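For this depiction, one protein chain was excluded, whereas all remaining protein chains were kept in their positions.
Entry: subunit A
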Amino acid sequence: MSTGWRIEVDTDRCIGSGSCVGMAPAHFRMESGLAAPVSATVEENEAVIDAAESCPVEAIAVRDDDGTVIAPS
């Protein structure tokens, strides 16, 4: 049974495009102009995959509970 996913934002890579906050406002917010996860762990859901897959600099990593990268592919 999965305990959910972990999301990380690489703030060195993030350009603050705001794309993830627009696509998944429940899971990302802007902090000092850069993206940050609202919560480091989330229930499995398509919106965080969308955000990670659409990030123009691939700054978002979504992993499952054993650390395998789910997105970006």
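Simple rule for what comes next: a contact is a pair of C-beta atoms (placed from the backbone, for glycine too) under 8 Å apart; a residue touches a chain by one contact, two chains touch by 3 or more; residues count from 1.
What we mean here is this: contacts and distances are computed from a predicted model.
Look at the chain that isn't drawn here: its UniProt entry, checked against "Metal ABC transporter permease", "NAD(P)/FAD-dependent oxidoreductase", "ATP synthase subunit b" or "Cytochrome P450", names it "Cytochrome P450".
Residue-wise, the contact with the chain that is not shown comes from A:23, picked out of A:7, A:23 or A:62.
Subunit A meets the missing chain through residues 13, 15-19, 21-25, 30, 33, 47, 50, 53-58, 72.
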